[in-house]
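A single protein chain has been omitted; all remaining protein chains appear in their positions.
Entry: chain A
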Amino acid sequence: MIHSLFLVNASGDIFLEKHWKSVVSRSVCDYFFEALERATEPENVPPVIPTPHHFLINVLRHRIYFVAVIQSEVPPLFVIEFLHRVVDTFQDYFGVCTEAAIKDNVVVVYELLEEMLDNGFPLATESNILKELIKPPTILRTVVNTITGSTNVGEQLPTGQLSVVPWRRTGVKYTNNEAYFDVIEEIDAIIDKSGSTITAEIQGVVDACVKLTGMPDLTLSFMNPRLLDDVSFHPCVRFKRWEAERILSFIPPDGNFRLLSYHVSSQNLVAIPVYVKHNISFREGSSQGRFELTLGPKQTMGKTVESVLVSSQLPRGVLNANLTPSQGTYTFDPVTKLLSWEVGKINPQKLPSLKGSMSLQTGASKPDENPSINIQFKIQQLAISGLKVNRLDMYGEKYKPFKGIKYMTKAGKFQVRT
């Protein structure tokens, strides 16, 4: 299983290492550094790197490479999943997962890693159980610990671990009982030059924040469950019930968790909420190029498109861009050739536009590549697939919980070709 873990920062330094079995020398990372050097972009490092005696499996998140060392045949997805889980846990504990945060909390980091993996085998990876074992650092606790010399390690063994519902601890008590669900959908799409959709799909998740006393048993039903034909559930969901009745029935973990993720790929169900009109052109022999971009709403079911951010990697030959936005601000980095335009809201009456000229290197030939435009946006109170929660019921406990549901649509990898 997983032998060791090295954390490597963006400048290629190992700033943390953890070994679960024997100590593997740092020099094993040289193979990783070689691959890093070969890669043109930081994200292009291949995830699995063979070395004479080990395999290195790495993930890149928050500009930190998490490099796991394995010695025998281990499913790589197993390792990759675990590494992502480690990152999620760090983020959960420290708010952010940066080199600084990890270094500040190095004791907790080691405690967590020690609990998450036992002799290379995953042990406690559920955030609920982990939080019982190791208390997340708070300012107060840090102060207390510094004075008393105690640690964050919990006094008791987690109760959930050996029960039938390992994801929930027993004896949970709240004065305010509440259950919130967020339906968040991300649209991944490729739009071609003429504005027609090449591919579009929706990655949806239902994230929950459940703070309920005791052992509540919840059921969640949807108005249109047929949309959900490709789903992955949190282990708490009773799959049989879903198969039979299309109802989500579960005893929730305590706190934040992802109840469900789903995927809508059939194209007629995916509405595209924005359109882009663009004219990026270069003339042969001229050192100037034209740049015109206009955004507009489309299929938004009456909701406003917000937090719009447009970015585009302009061709290498472009020296500078001189543009005028009708709203928001734009920046152009002449080194990376990255153009980004913070648009803000799209007002259907006054469409935002960015127009102007680009200057090319004198004498350079017309660029071959067509820049593609990346768009980010948010739409509140809308799940673009049309998914709607019908009702949420609670059994097993007597009190009346406070229930809430929120919808949001975001752009995932939304790209427009020019």
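Assume a residue touches a chain if its C-beta (ideal position, glycine included) is under 8 Å from a C-beta of that chain, and two chains touch if they have at least 3 such contacts; residues count from 1.
In this section, contacts and distances are computed from a predicted model.
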item: Hidden subunit of the complex - UniProt protein name among "DNA-directed RNA polymerase III subunit RPC3", "aldehyde dehydrogenase (NAD(+))", "AP-1 complex subunit beta-1" or "PRLD1 protein"; value: "AP-1 complex subunit beta-1"
item: Option from A:81, A:217 or A:342 whose C-beta touches the chain left out; value: A:81
item: Chain not shown: contacting residue from A:58, A:249 or A:327; value: A:58
item: Sole contact to the chain not displayed, among A:91, A:203, A:219 or A:304; value: A:203
item: Missing-partner contacts on chain A, residue numbers; value: 1, 39-41, 43-44, 46-48, 50, 53, 55, 57-61, 71-78, 80-82, 84, 121-122, 125-126, 150-151, 153, 157, 161-162, 164, 166, 188, 190, 192, 198-199, 201, 203, 229-235, 239-240, 243, 258, 261, 263, 265, 267, 313, 316, 368-370, 372, 374, 413, 415, 417
